[in-house]
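All protein chains of the complex are present and in place, except for one that has been dropped.
For reference, chains read A and B in written order, and residue numbers begin at 1 within each chain.
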Amino acid sequence: MNRIAAIAVHTFKESVREKVLYNLVVFAILMIAAGLILGGVSVGINDIALVNLGLSAISVFGLVIAVFIGISLVWKEIERRTVYNILSKPVARAEFVLGKFLGLVLTLVVNTAIMTAGFYLVLWYEKGTLGAPDLAPLEAVYFILLQLTLIVAVALLFSTISSPVLSAVFTLSLYVIGNLLDDLRSLGAQSGSAALRGLSRALSLVLPDFGAFGDIAPAAHGQLIPGHRILTHSLYAALYATVLVSSTILIFERRELR
Amino acid sequence: MRPVPARRAVALALVAALAGSIILRLGLDREASVQAPGTAIYVTSGETLRRLSLGYEGLLADLYWTRAVQYFGRQKLAGGGDFQDLGRILRITTELDPHLLIAYRFGAIFLAERPPDGAGRPDEALELIRRGIAANPSYWRLWQDLGFIYYWDLKDYAQAARSFEAGSREPGADLWMKTLAASVAAQGGELETSRALWSEVYSQAGNASIRRSAAGHLAAIKAAEDIERLNRLLGDFARREGRPAASIEDLVRAGTLPARPIDPSGAAYEVGPDGKAALGSGSRIDLRLAR
Partner (left out) sequence: MRALETTELTKEYRLGFWPKRRKLALDRLTLAVEQGEVFGLLGPNGAGKTTLLKLLLGLIFPTTGAARILGRPLGDVRVHARIGYLPENPSFYDHLTASEFLNYAGWLCGLDAAARRRRGRDLLEQVGLAESAAVALRRFSKGMVQRLGIAQALVNDPDVVFLDEPMSGLDPLGRREVRDLILDLRRQGKTVFFSTHILPDAETLCDRVAILNHGRLLGLGTVQEILGGSLESIELILHDPAPGVLQALAAFTTASVRTGDRVRLELAPDADVETVLAAALHAGARIISLNPVKASLEDYFLARIKDAVATAAGKGAGGGEAGRA
């Protein structure tokens, strides 16, 4: 436990020094502020557009940050051989993976919190006051964070197998597919063959369902997520993250560090 | 360090190229705007777009809505157009975000409005509103909009009354929905009823466009009511005096009217060649908007 905490804290501190992260967060906040302009150019959607643009910015930049840190921080460790320093100590490979994952999640939470704070600042500037319906975006941010946790786990998994560029491509591809699982299923259902139907159904159940965490549009209309849905989705994210991290551990335990 | 003349040559080439590219851009922009005041809509299915948007359909809907507003504004600036793409843009917008209520409400009004102020497609407007009601059953104002289209654009007073009635049953509906249903059923087509309807639209209008349109209709209705009243007075005058009035001044001199009445645009009413009251020559009212 102590060792996992050490690795997690170290990973977090290392990511904090990444200049790229600062740039991305700044850009995200700029984009959020641009929501003010979108509302002004259009008619009657000031608050809606602000929330839509703000949450979309947090989602997109969060995605970029997640992929970036998920891949670079682990790849760097292996490529630069600094991982030797860790594995020569009484640290199991599983502890290394877990520590890295938790450190990355901590980084995501902090970055997302900063962007969300910027978002609420802009929202407050636009609306003058904030009330109960303005909690809806916060729930959407929570769902975004669940998504990002899974993304970073996927990136971590791929980066223990392949090069950074390929890992990024695979991770983003999985994100796109994970948003289109309904289409995958219906594609299979429409095809004639039972085998394809079965395959597409199986895939749509096994692949990560990123689309389930989409909540930006309802949040823009002030719709809160029902409590049971928050619970089920949190559980799904926890379970799937376990799947991903366990896979990473299994792979990493067999990986030769030349 | 490169020698100075060579550096100057490079700087000059840079400025010349930049100027050339700007001139070229201007030319290309002019060409583009001549080609089509419309917009190119590459993806005709909102549903497809929604699937491709990976969770960002809300933002995309807002962008399409903004496009709709700008499209409409551009057409109006160009002196009215056929707004032929308006229906499609609104459909895509509402397929992306079925809860974007302003798209339904705005769409209803300007799709149904007769040219040059709108697209003159009440059937498309009906379809849009129906989809809005299906996606937002508790938003009773959409029933109001539906009733309005039946009343105003299709002159189907029975359907209009039914829509107002259905809307009045939703929780939270304003009380006047019920009275409106009743008066439409009884007096569909009467100016008074129309004025009530357009007053509601005006007071609820969330933006300047809709308010302007409603004001125009209200002004026309007021003018139409004034003309009806003036015609009654002219008739009375003719019966009393035994001859038709030559102008409105006759009524004023006879003491029927305190002063020469003006229409909402500030122009005085006149007596037309057929002996009936009419708008003054300087009037900016369009009486067609009264019906």
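Rule of thumb we're sticking to: a residue touches a chain if its C-beta (ideal position, glycine included) is under 8 Å from a C-beta of that chain, and two chains touch if they have at least 3 such contacts.
What you are looking at is a predicted structure, and each value in this text was computed from that prediction instead of being measured.
Asks: Among the chains you can see, which ones touch the chain that has been omitted?
Replies: The omitted chain makes contact with A across the full complex.
Asks: Kindly state which of the options A:A34, A:V91, A:L184 or A:V243 is in contact with the chain not pictured.
Replies: Counting the whole complex, the residue in contact with the absent chain is A:V91.
Asks: In the complete complex, the non-displayed chain touches which residues of chain A?
Replies: Counting only chain A, the missing chain is touched by 2-3, 6-7, 10, 13-14, 17, 80-82, 84-92, 254, 256-258.
We adopt the following convention: only the chains that are shown with their structure count from here on.
Asks: Take the average of all CA coordinates in chain A, do the same for chain B, and state the distance between these two points in whole angstrom.
Replies: Going by mean C-alpha positions, chain A sits 44 Å from chain B.
Asks: In the complex formed with chain B, which residues of chain A make contact?
Replies: The touching residues are 38, 41-45, 48-49, 52-53, 55-56, 59-60, 175-176, 179-180, 182-183, 210-211, 213-214, 216-218, 220-221.
Asks: Sort out for me which residues of chain B touch chain A in the complex.
Replies: Going through chain B, the ones touching chain A are 51, 54-59, 61-63, 65-66, 69-70, 97, 99-100, 102, 106, 206-207, 209.
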